[in-house]
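Each remark here refers to the structure printed beneath this line.
Only one protein chain is missing; all other protein chains are in place.
Then we have chain A:
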Amino acid sequence: MSAASTQTRFLDTMLGRGLMLFAAMFVLVVVVGITQGAASLSLILVQATAFALIALGLNIQWGYGGLFNFAIMGFLMVGGASTVFLSYPVNPDFWNSDGPMMLGRALAAFVIGVALVMLARRADRIGIRGKWKTALVVLAWFAGYIIYRTQIDPAAAYIESTAGFVGGLGLHPMLGWAFGGLVSAVIAYFIGKISLGLRTDYLAIATIGISEILRALIKNMDWLTRGTMTVSPMPWPTPLPQALQAQGFSIPDSFVFARLSFLVVAVIVLAVAFVLVQRAYGAPWGRMMRAIRDNHISAGSMGKDVTGRQLELFIFGSVLMGIGGAILSTFTQIFDPSGFQPINHTFMLWVMVIVGGAGNNWGVVLGAFLIYIVWVISDPVAQLIFLNLSALGENLGWGAIPEISSRALQARVFVLGVVITLALRYAPRGLLPEVVRRG
């Protein structure tokens, strides 16, 4: 065989393919910028950056470790709620009322409940075993729940009627992001601890159930998160458009510059996360994770602590999701628990990772930007198609299509479904597949 025939063309190599796809995406961004204007484009880019960060988190879990996490929406909400708590201005009405004391009592009741359960779980030490122990544990859970409810219900009602909600601590938004990551890590630890023993489908269903539980909690804990009444405006880490306007920028310019400076901050966070995640992939740690993913039984027999390592992955991934959720909430300046939907905040990220290429960080970032842009532009494109169809229908005497704008919005979901089914069928490993080194 001659040397020429073994040599692959540049565009067939991974690097060439990547460069080509990123160039194509750049063209798409330019087209969106020309048609939608700079203000919209900067908005799309900031949100796409946050989604890329979240997608990197999912890539750690699914791409590196093969873990099924359908609780992404839950972590985004946790990140958003945490950043509200840390960076929203202080609410003096709450701190000057009896609220903090009542919350303290509720916390004490919670601790008592946890202690009861812990004690019941150790009942075998005093000779209570088997069914009796199970009954005791269930009873302890029930008693703990009742004790907690007797304290938290009046506290919640009191805070909601007097101060509205607890408000925030008024710290810098970036600290809020970090706190979002931290709280996500803690919650991920517990979720992982209880559910990582489950396999594939079961893990998916369990995590989606947990995500819905988190949503129900955040949506209904009005005293903490203000629930459906929403919290706004959230402070930005960079100057807001209004501040720039005060300095003499014109209104359109102020939006573009404010969003661009936010974009710079978000891109720095993404870049730092990317470098860390990429290095971890190449390191022995990443190799071990892939070994566990590809065959957890043999990895376990080689002495790797499979569940422990998977818990690590789950926590690391969730931290990125929490930070991403915090960035999204900060950027939109509103924390609205009703705005979180599994379609937009869980399934879309799965589409990003699968279409981009699970296991390949470059692919995942590409997928995140690509899918987010497709998601955003499906609406105006569908609207355009509908308007033309409607005009055609009117000309033919069929009448116009009603509610075009609300219907066109639904085209996003449809397009997302089409993209993922096509990708699974024709490019199951993604646009930029994971590079498997052999030998």
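Assume contacts are C-beta pairs under 8 Å (C-beta built on N, C-alpha and C of every residue); 3 or more make two chains touch, one makes a residue touch a chain; residues count from 1.
As a convention for this text, contacts and distances are computed from a predicted model.
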item	value
Name per UniProt, for the chain absent here [options: "aminomethyltransferase", "Allophanate hydrolase subunit 1", "Sarcosine oxidase subunit delta" or "Branched-chain amino acid ABC transporter permease"]	"Branched-chain amino acid ABC transporter permease"
Contact residue for the chain not shown (choose from A:Asn220, A:Ser261 or A:Gln278)	A:Asn220
Candidate in contact with the missing chain, chosen from A:Ile210, A:Val256, A:Leu370 or A:Leu431	A:Ile210
Identified contact with the non-displayed chain, of A:Gly164, A:Pro239, A:Pro342 or A:Gly393	A:Pro342
Interface residues of chain A (partner: the chain not displayed)	68, 194-195, 197-202, 204-206, 208-210, 212-213, 216-217, 219-220, 342-343, 347, 350-351, 354, 382, 402-403, 406-407, 410-421, 424-425, 428
